[in-house]
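Data first, discussion second: the structure below is written as structure tokens.
Right, chain A next:
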Amino acid sequence: MPGSRMTGPIASALLVVASFAAVVALLARCAGLNDRGPWVATITYGGAYGRAVEEAVLVPFAGQTGLRVEVDGFGGGLAQIRAQVDAGRVFWDVVDVETAEAVRGCEEGLFEWVAIADMLPAPDGTSAADDFKVEQQTQCAIPGVSFSTAVAYNEDLFPGEKPGTIHDFFDLEKFPGRRGMRRAPEANLEFAIMGDGVSRAEVYNVLGTEEGLQRAFDKLSSIKDHIVWWEAGAQPPQMLADREVAMSTAYNGRIFNAQVLENQPFSIVWDGQIVDQAQMAIVAGTPRLDAARRLLRFFTSTEAQAGIAGRIAYGPARLSSDALVSTHLATGVEMAPHLPTYPANLEKALQTDARWWSARRDDLHERFSTWLIR
Partner candidate 1 sequence: MTALKPDLKSGPTTPHVCFEAVSKSYDGKTLVVHSLDLEVARGEFLTLLGPSGSGKTTILMLLAGFEVPSAGVIRVAGKPVQDLPPRKRGIGMVFQNYALFPHMTVRENLEFPLEARSVAAQAREERVARAMDLVRLSGLAGRRPAQLSGGQQQRVAIARALVFEPELVLMDEPLGALDRSLREEMQYEIRSIQRRLGVTMVYVTHDQREAMVMSDRIAVLRGGRIEQIAGPEGLYEEPERVFVANFIGENNRLDAEVTSVEKHLCEVVTGGETIRAIKVADCEVGDTVTLSMRPERVAVNPRDGLYSNETDAIVEDVVFLGGQLRVRMTACGSDQIVAKIPNMLGHGGLLVGDTVRIGWAVADCRALAAEPAHS
Partner candidate 2 sequence: MTARWRAAALVLPLLIYTVVTFLVPLTTMLVRSFYDPVVAEVLPGVLAALDDWNGSGDPPEPAWEAAATDLRAAAEAGTVGRVASRVGRVDPDLRTVLPGTAFALAEGGLRPARGQTWHDVMVSVDSAWASPDTWRGIKEGGRRFTSRHYLNAVDLTRGPDGSVAARPEDRRIYLPLFWRTLQVSLAVTLLCLVLGYPVAHLIAHASPRKRGILLALVLVPFWTSLLARTTSWIVLLQNQGVINDLLVATGLVADDGRLALVYNMAGTLIAMAHVLLPFMVLSLYSVMNSISPQYMRAAASLGARPWHAFRKVYWPQSLPGVGAGCLMVFILAIGYYITPALVGGSSGQLISNMVAYHMQQSLNWGLAAALGVLMLGGVMLLYVLYDRLTGGRVGIR
């Protein structure tokens, strides 16, 4: 969940800590310290999202089932999961990964197969298959909450006309100031090609051609000198607050937190927001497969999804959850307009095509890096 965690290098620093914690947890288990009834293990990214998941999902799950839930810290990436699978010693059961990771992990055989059809129906009896907002991206994972990468700006820097579309992000004359972007090709290529006038429906078709890709890179090149690259999800709100950048791509949850908890004068340009889902998967070969499936079903249930959305500005995976989301539990702010899946926001959104990315990711990363150092 990029919205609430750090990625890239920071993740690797966390990785070390997390692996250490995992080893300690494993040793503790081997020593029989945890021999206190049936249990199931999952991971947490910490932060606001981690807290939301704990309160809305893990605690009620443990209460209802009597299963103990073990939680390990996690920094993203597939390296740790792969290490567990390769070693044949799986100690995480249910994991929450990015869509591209879910697709990649599925290809690598890191996850069990799961199906939306096996998830719980909505409270009114609607089948799960009809209740999920998006289809399964891979047979290895169930979509979870939706988050988005969108353009945000500091209102104070644009006293007159405010940026309103994705085109404005690339318009340095009309809206002068530096731009923040994540140092990765993901989302940036989509923003660029939309900024160059391609309709949302055509984004991946156009990017699929060499000319289209070149167009996207050219568009990025047109503002390259004004881009400040960020790595961690925490950076964009900070850079906006410090006026280091006038506009930045950012995870919507981070911007929401800055808006309601710190009263920052930030606005999100929902036009061209790129929506992605958390993917809930079960690590292949877990000895607690049954408990893992129970947790997965609970995690993707109507109530659990609504519970998360009441705590952080991520859209629930299920239609039936929307009715249950009203105000932010901490501040009383009306949640709906802040969610990527709010109808008015969603109609300007681009859904990430994880399969498209999965096939080209390495290639595009190399190409992006090449472009970056030119």
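Keep in mind that, in the parts below, a contact is a pair of C-beta atoms (placed from the backbone, for glycine too) under 8 Å apart; a residue touches a chain by one contact, two chains touch by 3 or more; residues count from 1.
Keep in mind how these were chosen: all candidates are chains of the complex that A comes from, given by their letters.
In this text, all values refer to a predicted model and were calculated from it rather than measured experimentally.
Q: Please name the candidate from 1 or 2 that touches chain A in this complex.
A: 2
Q: Candidate 2 touches which residues of chain A in the complex?
A: It comes out as residues 8-13, 15, 76-79, 82, 100-101, 104, 106-109, 178, 183, 224, 227-229, 231-232, 235, 238-239, 242-244, 284, 358-363, 365-367, 369-370, 372-373.
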